[in-house]
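Structure provided below as structure tokens; questions to follow.
One protein chain is absent from this view; the other protein chains keep their places.
Labels run A and B following the written order; every chain starts at residue 1.
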Amino acid sequence: MSVLLVPLLPLLLGWIPLVLGRRGHVTTAWSAGLVAAASFAILLGVHAPAVFAGEVAFAWVRWAPSLGLDLAFRMDGLAFLFCLLVLGIGLLVILYAYFYLGDTKYHARFYAFLLVFMGAMLGVVTSEHMIGLVVFWEITSVSSFLLVGFNNDTEAARRGARRALGVTGLGGLCLLGGVIVIGHLVDSFELSVWIAQRSVIVANAWYPAGLVLILLGAFTKSAQMPFHFWLPGAMSAPTPASAYLHSATMVKAGVFLLVRLSPALGDTSLWFFIVVPVGLVTMMVAAYIAMFQHDIKGLLAYSTISHLGLITALFGISEPLAIVAGLLHIINHATFKASLFMAAGIVDHEVHTRDLRELGGLRRLMPVTTVLASIAAAAMAGVPLLNGFLSKEMAFQETLGLSRLGEMQWVAPFVVTLGGIFSVAYSLRFAWEAFFAEPKVQREHPPHDPPRWMQAPVFVLVGLCVVVGVMPAVAVGGLLEVVATSVLGDRMPEYHLAIYHGVNTALFMSIMAFAVGGLIFSWRRRVLDWQGGGILEPTAANAYHNFFGRVIRIGRVVTHQLHDHSLSRYSAVLFSLLLVVGSSPFWPHEARDALVLRTTTALQAAPVAFCSLLAFGAIATLVFHRRRIWALLFMGVSGLASALLFADYSAPDLALTQISVEFGTTVLILLALYYLPWKTPREPRAPARTMHAVIAVLCGTGIAALTYGVLTRPLESISDFYVATSKTHGGGTNIVNVILVDYRGTDTLGEITVLAIAALSITGMLSGFRARRPTVDSAGRAWSPDTHPHLLAVMARPLLSLVLLVAVFVLLRGHNLPGGGFIAALMTAVALILQFLANGYGFARARLRFDFVKVVAIGLALALFTGLGSLLFGQPFLTSNYGYFPIPLVGDVELATAMLFDLGVYLTVVGVIMIMAIRLGRIGGVEDAEPEPELVPAPAEPGEAG
Amino acid sequence: MSHLLVFAVAVPMLTAVVAIVAEASLDGGEVRASSPRALTTVRAISWVGLLALLAVAIGMVVQVEGGDIVVYRLGNWPSPFAIVFVLDRMSALMVAMTSLLAVFVALAARGPFEAQGRYFHGLLQLQLMGLSGAFLTGDLFNLFVFFEILLIASYGLLLFGGGTERLSAGFTYILLNLVGSGLFLVAVGTLYGVLGTLNMADIGVRAAAADPADVPLLRTAALLLVIVFALKGAVAPIHLWLPKTYGAAIAPVAALFAVMTKVGLYAIVRTVPVSFGPLLFPEGLGATNLLTQWLMPGALLTLVLATLGAAAAPGLKQFVCFLVLASVGMVGLGFGLFTPAGFTAGIYYMVHSTIVLAAFFLLADLVARERGPLRDRLTAGPQPEHARELSVLFLLLAAAAVGLPPLSGFIGKYLVLVAAWELPWARSQIWITIIATSFVSLVVMSRVGSVLFWNVGVVEPPESDEFAVQRRDFLPTYGLLAVAVLLAALAEPVGRYAEATALQLLDRDTYIDRVMNDREPTPRALEEAGR
Partner (left out) sequence: MEAFFAAAIGIVAACGVYLLLRPRTFSVVLGLTLLSYAVNLFLFSVGRLQHGKAPILTPGVTDYADPIPQALVLTAIVIGLAMTAFVVVLALRMNADVGHDHADGDAHDDAPTKGVRPKGDRTKRARTKSQERRS
């Protein structure tokens, strides 16, 4: 299980530096170093022996196996090599960063990010479960985003970070996709299974799709063209981060993925013809661009891209020896490139510039740095006796005689040689112009070598370059053997690491490279002038930038066009959708005959009349809708007509309700209209009237067709049940009412809740709201000052008690005859409102002193508890019960629990309507009313005069 | 017979009633906003209700964990003649999720928000009542009623705090939904007119045996119903109302609304397999057909438009609104497949997005309150006072929302991709859309973050009004974030539950059998009265 610890230790202990943040830089640096060291110790102490013994250790973390999500780790040669790089260089970087960051404020944050990245990177290289690999892969992207954007006060850093995240994030998405695809081909996400099932995968029709997606992941991470542009942008990261992420580790994740999967997916012609060209082109072009970089970090970045291209190409070739060469070059590149970045950081740190055009003459001022940097640069150029040479030789050798290229075999070596030439040139330029050339600018504070410990990491790495270069077999032979075996298994080739392989094509190629490279370097002035600034601005970056510019612009346009918050447009969309989708079942021909005529009844006089009235009212409303009072009246006509229809089609309850609601609504709208404009003017912007008309007509037709279609069907419904049980079990003869309070009582409970909420919201909306009360009507006539006719006032008071009596009667009989809580409530409300109209607000309010909100609440509670009551008798919610009770004078009255429920309904509805009426009635208040004249003393109301 | 189901509705209703009476009697007739004195009382009441509801919800989850379906016959009438509540894994999950979210919403509303108007807690409780009812009912018309409750409660909450922007945003929202309600009635009417029943299970039974000549009519009704649900779920092209509406609401309400779109989607997966399976899926579930031919493009369009909108959003809150739309798209993609895997993905993503986006709304509000006059506008501005906490929260929530591992969004996206892979007809379109949109939203997300937290000037002391951010204001956001993290950490149990839920949702026969046939001994011998 200790395999887990290697990645998880840094990942899960990443917060430690943050906690120690206040203790100062030394502490945070040490904490980070110790965490890394612990992981490193486990790696060397526990795993090194096993790995060199050729064993593979596994460890599992069950995350969500049933979803196919798991974290599985393996420690084999390849994983070991990368852990070595990540942790070894990681430790050096922490040491280096301590000096580089100096007294920056956010050091704790830096180490935290660094540790998280380290852990994620270790996770990537040790993953056995491919989804787990994706998880860690993405974490590296995020942590690199944070590291690149570390100095986020500069726009360059911010953009660099965003691009790095964007491009590598895209890669991560593709990788996830590819992993899922391949995983489904072999029904497993485990690497070993993939390797074992290679033949199955490669044979499948979806292999290309999966491969391409996975390769996209690898290429973006390893900055292969055309995705390379994020890496130079990421150079705005603090140099330790660049040295770590962008030379030694993260960018290697891509090539790691290639070599890791090559046994499973590699060595097909598809693989070859995608990977090799990309690698070769990247190698050559990036090296060429590198020659013209003035920023030394930029130069190193492009050099990194170029070397990664070479490695990619080698893994694309996927001959055993090519893979060995690639692995060796990974080691070598990590060492010399990391040290070069650190050197560049030292220069930047001491001289405060990274521009080759301003640098120079550091040889005298910073001798030690000069020596180290020059050796590293030489290794980068591939000078013999340095590690760069070995792997480059092998690489050159492997590009020869690629059978897959057929006639075009010469291309690969040619391109590689070109790349070599350029790299020699830029290495020379780097070393020469920074250190050996005459200083271009004189500084009053001459820079000097940094403290010894800051150079120590560079020293170690450069030392490695030399050691490997001089005695390869001893230094890396064993390691390389193990690593290569873990990748190639039984395909392990015969090879021997030596400084000199005798005269062969590869040697000739290197000599070419040095000769021409030197030539170009000596002509660099002319070359620079000739090249100008053209290629230096990578076009891919612009493409990316423009792409997002376009996305955002399109987004703006589309969003602005769509979301114009015009209700009419939104509803037009809705209705159109209804028409299209709703009609779709009738598109096929055979479906049309669903509308054939079936049972129909003959026309009857009354309904025909009512229907005509209904339609007339609607049309008139439409015609007069600009003259609002008229429209309102005609609408009332329609409402009345529908009430008549209800009555005629044997639904008395409905008719009663419809009429009373009609009354309520009309009064309400009239009240509102009092404060609204009285006419609807023609719109200045002509709205799409015709289109709306078409939609409207079609909708009408649709509804009509639907109605007709339904009405002409024979119906066998569940209604007989109610007829059968309403009296016997529901205790009422008014089936509709029994349904409302018993069978479907929950609906009614909900319905009164809706009323209550409406009342609450309305009070909320109107609280503290005053509208100016118009003094004249639409025709300009002044409103009559006599608000409360005396006659009415006198009549209204006795009327109240009478109406209340009737209401109670209607309420009680509701269970058996038309009526019920709702209608009774409406009657009561009307009577009460009448008091207000007749006697004025103050008078009435002074006599109706209770808060109707409470009435509503009590009503709701009553209904609810009636329902809950049945629970006490072990019966479900709203189970009704009934019995007969003798009441003097009235005789036997049947009382059902349902009636309690109906009483609740009654109270709620009364309360709600009173709230609305009072609130609305008081909007106008009086011109000179104070802000909150609630419960004003009666005299405030002009009505009292009358 | 377990009364938990009815308590899920009764508890919030009762709480609401008590809270309203308390507030009304403490503040008297009419004041603009609740007084502190009233608030302390009402808040206490509300908390009791919330915790009780949460307990009920957990109880329900436990009860159906084994996979059985509890049928509660309101009024003790046999099906299909009266209303039934049906509790299965899905409804239990929905109620649990909602009540959990509500706790954090109440927490977030504490302080300045709830004092902006009256009856906040009453409305909140009634909203919860409507939601629970909608999740539990097994009767189509009763679903309509509960939809009305939760809608009008949401109107009240949306307008809470007043202001012209809320008014005009509210009007659009309300009118569209009222049209939707009318449509709902038309659909229900048609179904009753042809099949003569309202019970979802019974509809399923009778629809399966419907006269072929009636089938097109029934299909139309079913599709109309789905459109109503899609309108509430904000599926393109009828999603237009959402951004402004949610953007206008006060932060806690916006956070609560993160669940509102999910109600519509829930209604789709609840009704379609059980009631309309035989109608809409002649070749069986999972195949492309009359419904998916509309739903799938709609979901894809939603995802694309939402991503574009997010890219163009001028402010953080608007941005989150479009993230909500995007989540609708993702969930829609999962549900739209009508396969076990698709439903699993949809369910997981639904829970994840509800929690994460609710937290995001609260975060957006915190940011706005700390950036002075700039509010949440996405332009370089002053460094917020609590920059560290805010940026950490943003990083995590953004990563979760955009689907970066190892957070819940990643799991959800992964599940959708896997589910889509199983269906050749859906595979490529869904994959391409998801990869493209996630890429764009990732970049956009990084832009937003870098503008808000990196591209900052000097620290400006924010004007200390009652909206000044205190430490405790972070609490609900942290809490929701913790839940999201748990969703990822406990992906195994959550995933299993989602999977079981998906299978149960698609198993229409069991559902119908449980609703229609299990007669519990009722004191009234009604069987003879049955059909």
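In this text, contacts are C-beta pairs under 8 Å (C-beta built on N, C-alpha and C of every residue); 3 or more make two chains touch, one makes a residue touch a chain.
From a predicted model like this one, the values you see are computed outputs, not experimental measurements.
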Option touching the unshown chain, where A:28, A:374 or A:726 are the choices: A:726
Hidden-chain contact residue, picked from the options A:586, A:678, A:809 or A:865: A:678
Hidden-chain contact residue, picked from the options A:4, A:669 or A:848: A:669
Residue, one of A:16, A:116 or A:916, that touches the chain absent here: A:916
Selected residue (touches chain absent from view) among A:408, A:511, A:697 or A:805: A:697
Missing-chain contacts mapped onto chain B: 141, 145, 148, 152, 155, 159, 164, 167-172, 174-175, 178-179, 181-182, 185-186, 188-190, 192-193, 198, 244
In chain A, positions touching the absent partner: 564-569, 571-572, 575, 600-604, 607-608, 611-612, 614-615, 618-619, 621-622, 625, 628, 631-632, 635, 638-639, 642, 645-646, 648-654, 657-658, 661, 664-665, 668-669, 672-673, 675-681, 683-685, 687, 692-693, 695-697, 699-701, 703-708, 710-712, 715, 717-719, 722-723, 726-727, 733-736, 739-740, 743-744, 747-748, 751-752, 754-755, 757-758, 761-762, 765-766, 769, 771, 778, 780, 816-818, 822, 909, 912, 916, 920, 923
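Just so we're on the same page, only the chains that are shown with their structure count from here on.
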Chain A and chain B, separation of their C-alpha mean positions in angstrom: 17
Chain B contact footprint on chain A (complex, rising order): 62-69, 131, 134-135, 138-139, 142, 145, 149, 152-153, 155, 158, 161-162, 165-166, 169-170, 173-174, 176-177, 180-181, 184, 548, 551-552, 554-556, 558-560, 562-563, 565, 567, 569-571, 573-574, 577-578, 581-586, 591, 593-594, 596, 703, 706, 709-711, 713, 715-722, 724-725, 728-729, 742-747, 750-751, 753-754, 756-758, 760-761, 763-765, 767-768, 851, 853-854, 856-858, 860-861, 864, 867-868, 870-871, 875-880, 932, 934-935
Chain A partner contacts - residues on chain B that touch it in the complex: 1, 3, 6, 10, 13-14, 17, 20-21, 24-25, 28-32, 72-77, 80-83, 117-119, 122-123, 126, 129-130, 133, 137, 141-142, 145-146, 148-149, 152-153, 155-156, 159-160, 162, 168-169, 171-172, 175-176, 179-180, 183, 186, 189-190, 192-194, 196-197, 202, 213-217, 219-220, 223-224, 227, 231, 237-238, 240-241, 243-244, 290, 294, 305, 307-313, 399, 404-406, 410-411, 414-415, 417-418, 421, 431, 435, 438-440, 442-444, 446-447, 450, 454-455, 491-492, 495-496, 499, 523-524, 526, 529-531
